[in-house]
Every structure is written in C-alpha cells, then in structure tokens.
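Before we start, here is the structure in question, set down as structure tokens.
Here we show just some of the chains, and they stay where they sit in the whole.
Letters A and B mark the chains as written, and numbering starts fresh at 1 in each.
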Amino acid sequence: MPKHHRKVKKYVQKKAFTSPGTLAYVGKEVPIDTVVKLVEFNEEMYQQKIVRVMSECHPDFNENHTNWLDVDGVHEVSIIESIGKHYHLHPLLLEDVLNTEQKPKLEHFGEHNIFVIMKMLQYNELINEIESEHVGLVLGKNYVISFQEVHKSDVFGAIFERLKASVGKTRKGKADYLFYSLCDLVIDNYYVVIEKFSEKLEELEIKIIENPHPNDQTLLYELRRSLMQIRKAILPLRDIFGALTREDSQLIQPSTNIYLRDVYDHVLQTLETIESYREMIENIQNIYLTSLSNKMNSVMKTLTVFTAIFMPLTFIAGVYGMNFENMPELRNPHGYFYTLGSMVIIGIVFWVYFKWKKYV
Amino acid sequence: MPKHHRKVKKYVQKKAFTSPGTLAYVGKEVPIDTVVKLVEFNEEMYQQKIVRVMSECHPDFNENHTNWLDVDGVHEVSIIESIGKHYHLHPLLLEDVLNTEQKPKLEHFGEHNIFVIMKMLQYNELINEIESEHVGLVLGKNYVISFQEVHKSDVFGAIFERLKASVGKTRKGKADYLFYSLCDLVIDNYYVVIEKFSEKLEELEIKIIENPHPNDQTLLYELRRSLMQIRKAILPLRDIFGALTREDSQLIQPSTNIYLRDVYDHVLQTLETIESYREMIENIQNIYLTSLSNKMNSVMKTLTVFTAIFMPLTFIAGVYGMNFENMPELRNPHGYFYTLGSMVIIGIVFWVYFKWKKYV
C-alpha cells in the first residue's frame, strides 16, 4: 500500500499543472537501459536489429516489409521523445506512453495512427500480489510501434519466436495482423492470471465453508482487491476492442476484423468470469458471516444450558446451607439423599428440555 | 470444484500464447470414438449414413436435399480439422468448436455461415450437479453441421425421430428450419433443468421457513451456484436470438423468423424465471439470517430469565448462610419458612414480570 501511495504522489508532483504534452515518466525507477529493436519481415524474409540512434531507421519505415519497432523501457524520456519526433507521434500519445498510471484507452490520431494502451498483468507469487505492466501499441500504415516497461520476462518473446520460425499466419500478415497478435498475447495472459486467482479463491472457499477463521475475512478482502485490479485492467478493453471491431479505418484490413472480434470475444469471456468470481466472493462473505452467527448461537446455547441447569441446583444447595435454627428437613436422616436425588432429577429434566429445544 | 479447476489449467496450458487458430481440445478426456452422421432429407425422402472419411461427402452437399452433418464428439482434433477443411470452415470457428470452455456466441462468417455456440444442460441426480455439454451449430445454404460432446443420451435423437416419422413441419422445412429445431431442442431442455432446480429450491424453502439448520446455508449456496451456472448458459442466448430475430441473412427465410422469435421469447421466459429464483434465494437467505437472530433473542431471554430469577434467590440463601454470631432472623422459629415464602413470592413476581415483557 505505501508503495502504491508514493507512486501517486510522484505522479501528481510531476504532472499536475504542467503545460499539456509535457513529457515526464511517473513509474518506478528502473536501473536498466531502454532497448529499441527494429524487426522487418514479410512472407519471404525476417530481419531484426538493435536500434541505437533513431537516424538508423527510415522515417517512413521500409514500405516492402512489415516493420515492428519494439521499445523495451519507457523510463528514459529522451529516447521516447526522439522516437516521437522521428515518426511524428502526437505529444499526447507520448504523454500516455510515459504515464504508467494511464488506464487502458484507444485513441485515433487522424488517419495515421491507431493508439492503444493496455495493462499486462502478472501474478507475483512471492509477495502474493498482481503486478501490472504498462503497454502502448501504435499501429501505422506499415508498422507497429510497441512500448513496454522493462521487465525480467520479455512479454512479446513468443511473437519473435513465431515470426522467426514462420509459424502460423503471423508472418504472412501485415502490420494490422501483427498489431492483433500483440493484443491477443496480452489478453491470453489474463487467462493465466485469472487461473492463479481462481486457485486461491477456491482454496479459501473450501476453507471457509469447512472451518472459518477470523483471518479469512482479511484474505477474502485481499482477493477482492486483486480481482478489482484485474477488472480495472480488462474492463476498458471491452469498449476498446468493441470499437476496433466496428472500425472502418484503412489501417485495418477486413480479413483481420474476424480476428479482432475473437479478441473482443475473449475480453467478454474474461469479464464474465471476473463477474462470477465477484459474485462468488460476495456469497462466500455471506457464508462467513452466517457461520459467525451460527457459532454465536451455539456458544450462547452452551452458556444458557450450563446456567439454567446449575443455577437452580446451586440455589437449592444454598437453601440447605442456610443457618436457620429450625429447618426440619436438615434433621431428616435421609434429607441429604432426597435432596441429592431431587437435584439429579431436576438436572435431567432440564437437560431433556434443552435437548428437545435443540440447545444441546 | 477441484475438477473444474483442473479443466481451466488445461485450457490455459493448451491455448494461451499459441498462434491464433491453433486447434486444441480442452474438455474432459473421452474414451469413445467420434461418430459423424450425414442425414439427407426433403419432403419426399429421408436417408441417414455414418460418415467414415470426409471424401464420402460431396463438398457442396446435395443441392436437392437438406443436409445435416451431425458430429458426435469434439475430442478428436484431426476429425474436426478434416471436416473444417472439407467444408471450408474458418479456423476460428473450429477453435470455438473444440474449446468446450467457450461461452455461447453467435458469429457470422461472411454470407456463407451462421455459427452458434450453445450449452446443453443436464441435471446429474447422482452428484447433485448440473452438467454442461458444448454444442456448436453451423448453418449453411442447404446444410446444418452440428457438433456436440459425446454423451450417453443423444440429445438430438428427438429430431432424428421426427424426421424419420415425418412428424410436424421439420421435414418440409429447409436447413434454416432444421437449424431452428435444433436450437429449440436445446432451449426446451432448459425448462427441464430449471424444473429440477425449482423442486430442490422449494423443498429447501419450506425447510428453512419451518426449521432452519446451519447446514441449510451451504445447501442454499450450492443452489445459488447452480442457478448462476444455468444463467451463464442462457444469458448470452438473449442477445444471440435477439440478433437472429432481426437477421436479414439470406440463410434464414422470412417464414422461419416467427419461429426464431418464439425461441427468443422462450429464452426471455427462462431468464425471467431464473431472475425470480435468484430473488427468492436472496429472500430465503434473509429469512434464514433473521431466524438466527430470532433464535438468539429467544436463547438470551431464556438465559436472562434463569439468571434474573435465581440470582436474587441464591443471594438470599447466601445471606442466611452467613455465619455471623448475631443474626436475629436465624433464631426465629418460623424464619426459615418466612424466607422460603419470600423466595417463592420473589420468584413468582419475576416470572410474571418476564411473562409480561414477553421473555417467556
């Protein structure tokens, strides 16, 4: 929590009240250099190089190839700025690339660019928290520029492999199909995160139904927070891919449309799963609360049975413990045994009564 | 629960990060072979055969008949793939046919195919759970291809019978009417499942109103889960059949439209029933919780009555049990009886008081 808090403060300090389009990175500090890779490919060839200065790249990219500029790290403002200048990207687009607090969005910059912000999610088993990585994708006529935060695992590695190996349709496709493939990868990843989440939730569900513990309430609360975090990353994608599906931009070919619809369908599916987990959490919460009430009832019944049985008996013992000079029963040689017998009978009668009232 | 969990893991392992359109079955393992049946019929004739290799089938089907290719089992990827190739079905369509986790959906593949995914539901009385079967229907110009998971009972058996016996309009109808008949069958089945559900819910309702038990909370929770499962299968059909009703595809004749509207109407009706059961479950839950509070009140009143009556009496007995040398009452020959009398009177007074306060 404090970590999250500090991040927001930084955002406010760096960004509020500055002139619009002022570029400032607001995410975590990163000690690694930004790596910019240029991939050029078509059905026949595939070629990949590390870009050191932007002048190495043709300002219009190579028209015979599909071009993919993959930027690994958004914390070096000057690099992002130079890429922006080289390819005439709008300052507001760059602002959103740098602002790792920016929620998912779709933006059109004239006829030239379609710009999408998404969140790549990862379950960190060590600290039991979901980590979110900021991803920006720019689709142009014959190119895709992808921006991502630096991370241990290169999330777009699978696409590099597919392109190199020429597996599937990816290599035959144009820039829009590459753009789709990158989106698809991010969304496929949500299934993995949701699966991890569902494992934890179902464990807790079984535990709470069988043997609830005061701590479980806090665990449930943390799961609910994680679920809300996942939901916040995915919910805006419904509108974004819904819009991309209905898009008639020249940047997206009709044949790619059915693939975007498939992504859209998967987004809906994950959202529905999230919704059902949400409802499940609510129901588990209710079960937990009811079991608390049930336990209370059971505790109170125990208390009542003990009190109701022993109070009258103790009273009787008290009566015969009084020191009046004239108490005829005390002189009766069997008085003690009669009294003990009455006590046993009274105890049994109450016991049976409470048994019948389902108190024991 | 663990079973469900394992299934999801399999799905993630098989599907995430593969190239789009990669075919992989993700459902339960099935030891039975896939059976492919081809039914050809028109108003005059009816003919049915088992298809062993796809080359036995004409790639455009028989133009004078209505053709129905019924595929029983979607676990053999190679068979599904060969059918897909033979009839030029889109890879994404086949992906959804194999993905038994895919939620209900409607997809158009150009002007050639309308594709619907539905869930056939069955109440398994043995394990008290609802079983869901994945059903895919492809409507073409003069054919319907139906895909279903292998199951003991052949769900489309009733249609075969009707076609053979030439009962009703089914035989006179074209492919769109057959398509409608299959949809209608799946939805008719929901009535059966909901009926089973309502039987169980109404049993539990009566039990909880008359004599609630801590276990009932868990039973109610399981019923709620079942209801949500049914709802998840039916809810998307509202949009699907709503869209089919407004469809002006050449694949659906105007005369079939009113029948699709009837299916749509039945979907709405089941959803409304589900909604009212949902509300009923919520209300039963409230009754259960309130009855817990009522019981608690009653237990506490019992405890209070016992305590409030016997505490003062025990105190009095304690007073006359003290060993002071000078306690005049003790020497009074009737002191004991006066004291006993006072105790009885005090007891009665408290009893009447609590009677009046509705504690007993």
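Before moving on, here are some points about what is shown:
What we mean here is this: a residue touches a chain if its C-beta (ideal position, glycine included) is under 8 Å from a C-beta of that chain, and two chains touch if they have at least 3 such contacts.
Quantities reported herein were computed from a predicted structural model and do not represent experimental measurements.
Sequence-identical chains make up the whole complex; the displayed set comprises 2, and the total in this structure is 5 copies.
The criterion applied here is as follows: only the chains that are shown with their structure count from here on.
Put simply, chain A has to spin 70° for its C-alpha atoms to lie on chain B, with the angle rounded to a multiple of 5. The geometric centre of chain A is 26 Å away from that of chain B, both derived from CA atoms. Considering their complex, residues 158, 162, 167-170, 180-181, 184-185, 188-189, 191-192, 195, 198-199, 202, 205-206, 209, 258-259, 261-262, 265, 268-269, 272, 276, 279-280, 283, 286-287, 290-291, 293-294, 296-297, 300-301, 303-304, 307-308, 311-312, 314-315, 318-319, 321-327, 359 of chain A touch chain B. Of all the residues in chain B, the ones that touch chain A in their complex are 1-2, 5, 8-9, 11-12, 15-17, 19-22, 90, 92, 95, 102-103, 105, 107, 109, 214, 217-218, 221, 224-225, 228, 232, 285, 288-289, 292-293, 295-296, 299-300, 302-303, 306-307, 310-311, 313-314, 317-318, 320-323, 327, 329-336, 339-340, 343.
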